[in-house]
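One protein chain omitted, others in place.
This part shows chain A:
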Amino acid sequence: MNEMSWPPQLPQPPVPPPMPVAFSGKRKEFFHLVARGAGLELITLGFYRFWLTTDIRRHLWSNTQIGGDAPEYTGRGKELLIGFLVAIAILVPIYLGYFLIGIEAEHLKAFASLPLVAFFYMFGQFAIYRARRYRLTRTVWRGVRFWMSGSGWIYSLKASLWGLLVVVTLGLALPWREAALERYKMRHSYYGDLQGSFEGRGWEFFKRGWWLWLLTPLALYSTIFIPFVYAGFKAIEWRWWLSGIRFGEVRLESTMRRSALIGLYWKVIGWAVLLGTVFAAYVALCTVLVASIDGSSIEDFFKTDAFAKSIPLLVLLGIGYLAFALAMNVVMRIYLMRDFWVRVLSTTIVHNLEAAASVSARGELANALGEGFADGLDVGGF
């Protein structure tokens, strides 16, 4: 891992940096990182994910340059593992209680257990907030860390109530929900003693994206439109989000075009189709092979359900499926994490960075419990 930053290249004669935000990481290096990580995930039956996540963040953070200085991710895999274990210890009794209460509720009235799903939604939102706090406190730039105050539960209440409104308005309230939640998150985010804020307005987001709302029925009607609509939405969302971020007098701006992300999603789809075809061919080959060893014809093999009971076939399919899943993981991490990150950064400009020239260090480290909950509940978010 250490050879990444070494040996250094010869310094060049001074030229002022053309853009305040840039990315210097090599794609090949990232590929090696995630491919090796996927292999280790396979060997460790998934436990390596905490360290892989950490390594990916370390790579992305330390190759990003803001005003010529790269931030640093100081989190460690062990912290994520401990956060996950503690989260599991808390979630297990909750799941058990959920099961028992669910039985009682269903007994009284069918679907009476639905409010419990709402509880888990709130828990997920809490996890998102606390996970963001962990990541922020592990982000260091120019020897000073970012940090966060505020309450995960208040955030989760806000997110849930706004979520209800979004459902009631069939998604039209989404821009205002995001604006309100971002205001809360950014108001409680700090870089040293520099307080953050969010100036994006729901109305601006709405103005830029309302036509996508109209296109959604089309996307639901024919899946070919989904990548276009989703990529368009993501680009608008990111541009609006980045352009609203403030830290004291420092201001971010994004010039990302609406079409900037469409290619990425299509590349992932292309890879998925390719890998899916390979996987299907592998499945067919294994089936024929096992059937011929078994001595029965393919037709019999399927007619008698024997294929569902053959151990060699199940093992072969399991291995193939794992390989497929890991390859897909590598593809997604390269396109949807690294390339996505690079595209977002290359269109981001920092204004008035001098306002952050003399910031005093402040803020405490947060624990990784939120990351653990997010892992256990399968939620993600910024």
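Miscellaneous remarks
Following the convention adopted for this analysis, a contact is a pair of C-beta atoms (placed from the backbone, for glycine too) under 8 Å apart; a residue touches a chain by one contact, two chains touch by 3 or more; residues count from 1.
Operating definition for what follows: contacts and distances are computed from a predicted model.
Remark: of the listed names "Peptide/nickel transport system permease protein", "Beta-barrel assembly-enhancing protease", "NAD(P)H-dependent oxidoreductase subunit E" or "2Fe-2S iron-sulfur cluster-binding protein", the one matching the undisplayed chain in UniProt is "Beta-barrel assembly-enhancing protease". Residue A:I88 is the one among A:A35, A:I88 or A:L165 that touches the chain not shown. Of the listed positions A:W61, A:W162, A:F228 or A:F340, the one in contact with the omitted chain in the full complex is A:W61.
Chain A meets the missing chain through residues 1-2, 4-19, 22, 24-26, 40-49, 51, 54-55, 58, 61-63, 65, 67-70, 72-74, 76-77, 88, 92, 95, 99, 103-104, 106-107, 110, 140-145, 192, 294, 304-311, 314, 318, 321-322, 325-326, 328-329, 356-361, 375, 378.
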